[in-house]
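Below you will find the structure I want to go over with you.
Note that this complex is displayed minus one protein chain, with the remaining chains in position.
Let's look at chain A:
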Amino acid sequence: MTSPFRTPEGGRIDRATTVEFTFDGETLTGHPGDTLASALLASGRHRVATSVRLGRPRGVAAAWAEDPGGLVQIEEPFPEPMLLATTVELHDGLAAHGLPGQGRLADVPDSARYDAVHHHVDVLVVGAGPAGLAAALTAARAGARVALVDEQSEAGGSLLSGTERLDDAPALQWVAAAVAELAGHPDVLHLQRTTAFGSYDDGFVLALERRTDHLGAAAPKHVSRQRVWRIRARSIVVATGAHERPVVFADNDRPGTMLAGAARTFLHRYGVLPGREAVVFTTNDSAYDAALDLSRAGVRVQAVVDARPEGSPRRGECEHAGLRVLSGAVVTGTRGTERVTHALVAPFADGQVGASTAIGCDLLLVSGGWNPAVHLFSQARGRLRYDEVLGAFLPGEELDGLAVAGSAAGVFDLAGCLADGQRVARAALSALAVPPAADDRLPAAPAPVVPAAPVVLWRVPDTSGAEGTTSFVDLQRDATVADIVRAVGAGLRSLEHVKRYTTIGTAHDQGKTSGVLTSGIVAELLGVPVQDTGTTTFRPPYTPVAFAALAGRDRGRLFDPERVTALHEWHVAAGAVFEDVGQWKRPRYYPQPGEDMAAAVLRECAAARTGVGILDGSTLGKIDVQGPDAAVLLDRLYTNLMSSLKVGSVRYGVMCGVDGMVIDDGTVLRLAEDRFLVLTTTGGAATVLDWMEEWVQTEWPDLRVHCTSVTEQWVTFPVVGPRSRDVVGSLFPDVDVSTEAFPFMTWRDTALEGVPVRLARISFSGELAYEVYVNPWYAVAVWERLLEAGRPHGITPYGTETMHVLRAEKGYPIIGQDTDGTVTPHDLGMAWAVSKKKPDFIGKRSFTRPANADPLRKQLVGLLPVDRQTVLPEGSQIVEFRADGELPPPPVPMLGHVTSSYRSAELARPFALALVKGGRERIGDTVHVPVGGTLVPVEVTGAVLVDPEGARRDG
């Protein structure tokens, strides 16, 4: 018999089915409906884990996420570090072991799927206990869109742990009816196994649904393992219940020590006796239920130890059942090794502890009161209020759109929770102007027994001689009362400091049981009200969430959208090697058999310089700027004048930030008096559109202008080289492609078999060139027609690398490569692109700063390695010429750096562009570039190395 502690009947487990699992290598059995913790307890195993610092045995001490003891590592079906045995649902084949403090990550990738869903509701109810169910029913009956989420495997909350009755029947019958009723409302989303873990501004709640783990091997492969629900609710009802709080005493970490309410849960929900002989230690009436229920189930309750001198009105009930009740007494410590064998019980009055007596037991139940689970309220910046009577922090204010109901708000009786759930839901509905349903009946609960006032007791004075070093406040961090005493003694007054000194509250459970205890103990030590000590900040997530669950589908290829042009398949078929440019995949070069990149690029460059080449330039950003003030806007954004541009013409322009540094460049086509097509760099497209929108929306809302991205509405094919006129002319015979009729920096509209085509005389290579613009639907057809027309001339597709070489030979900078946010148009030798006529434009003011006039500013120049061989690594630094060829010791003054560097087919040698201090003054000088331990001499030249007169652009 592997489950000697299983009750003969009862509980929410499926006794007809047995599942096998292993723990610490031992094969055990349990039932569907068990958690790993309940199955272990049923087998008689309390010790689960080993503590992180002190190596002490630790066991299951609670029944759900507040458990500080039962940390396990999952091994099968897939390794997962550090889960609580109390929250792992049992399934066949589960293998786990107890943790010695640190979890272990799998060394193989997680093949499970994760996803996320957005959901919008009127009312979100968190928690399907009595208050939450009442709230959800009220909202659903009124016709509101409702989401009800609950972290357990089934609805009921605290009702699953007890024997309460509603409408004169077991309360769980009402729960089942409520769930069925909610299922009948089409606008209700009800999710179990779903933990609301984060509460953010404006009614935004994150919840994690655990969808398949409990199914074990039967989990369908097509269903995501976990799902993040991103719920936006007009109103939120937090009905998350309360966590029972322990009392701290010496050796309170021994396995077999458990919260009293948890023992009831194990008994009623899982059909498990957590022990045979119990001592119950309490400061309040709630633990009497545990004592009586366990006694009825056959546990010998040796004593109910009540810290209150006057005890409880329920004393008689206990004594009637044959239980001994010791009022005005406390548990001062425990005995045992792997498990508690004795509780040490002593009289307690006026804070003084008397001599203790050992009472034999294998189960020590503790209740120090209840802490409302205010996490979501507090995450939403709700202020907490300390309640002196309950010894707990309660919501201390009303928040817009978020209300707390039931035990989470400090209501601890069943009838009160039901009524509170309904009240809060009605208030939410009222705020949404939704009238409640006429029939909104709550079940009849027995009249509550008014409990005697609890006593607030954080810790029992340590009479063991250990001076608090075994009185554990945070079991997961092995942090004790002695640690808190030391922290306060060291001069710490803030709870945040004490937390950091002791590490209390920083472990897996984030202080669910230890947080308020620490507030209380610190307040006691400092002699200040607990309200002043407060709590540390509640931060999301409420319970730990796997990284992969939050990553969702955004992994692998979907990590970031891959943007491809309409020609992508063609490029792939042509054997292109791709480069990531922003989100785009761009062909970098098209190697032919036997070619490396260098050979391919030399071939492609030569074709464009001597014959004709063609590029897929579709990724260039394109922004359609329209409106009566379009020209005004562009005049303000560009350093040069755009308003004087004639319709039908094209102008190159430079854009600067407010600091006068170049942020983007490109050409602008004037399509009409009130309409421009702005071309940006590929990587800058979104930034430039954002930039335009920011100015238009925040600074110049008076401008009548609209900016629209049309990057994906046009493909762009530059046809480049001396033969480009022949190619374009033959394909578009109705266009006079002569320079006289179609001059440089103009554009023309035409058509190809009825398909509109725009041609523009723009050149990024210095060669005669025509850019062909067409709707992407016709991209492949037009591209292939251009190739066909170019075949007699040896038309050669080229990639970004050749594009870069061609433009670099002409000294055309790539913004972001040859600039780095510290470069002005003047530094680039583009003073001509800075208008002297315009009254103002972005960046103008900065050009007058002293540093802009510094003759030692870095300027764009060309570099020619003297050995005619070395291709300087891009990014290399430049230093002064050294006659001895040796660098001085650091720091070595730097003149600038190599921004672009290539082999040139045209020049038959490598060359580079560089930003060099006072570069234009240095033309003709030799400087040095450290490359792999040697100094490479290079000659400084002008930036334009090919066709400086510009003779080629008209063919």
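Here are some notes:
Just so it is clear, contacts are C-beta pairs under 8 Å (C-beta built on N, C-alpha and C of every residue); 3 or more make two chains touch, one makes a residue touch a chain; residues count from 1.
Assume contacts and distances are computed from a predicted model.
Of the candidates "Aldehyde oxidoreductase molybdenum-binding subunit PaoC", "Sarcosine oxidase subunit beta", "Cell division topological specificity factor" or "Two component transcriptional regulator, winged helix family", the chain left out of this view carries the UniProt protein name "Sarcosine oxidase subunit beta".
Across the entire complex, the residue among A:D24, A:D110, A:E154 or A:D387 in touch with the chain not shown is A:D110. The missing chain, though absent from the display, is touched by one residue of A:R296, A:R383, A:R539 or A:R704; that residue is A:R539. Per the touch definition above, the residue from A:R53, A:R296 or A:R441 contacting the chain not shown is A:R53.
As for the chain not pictured, it touches chain A at residues 50, 52-56, 78-82, 100-107, 109-110, 116, 198, 200, 204, 206, 228, 486-487, 489-494, 496-497, 500-501, 503, 506-508, 510, 537, 539-541, 544-548, 550-552, 554-557, 559-560, 562, 579-581, 659-661, 816-817, 820-822, 846, 849-852, 873-877, 879, 887, 889-892, 894, 897, 899, 930.
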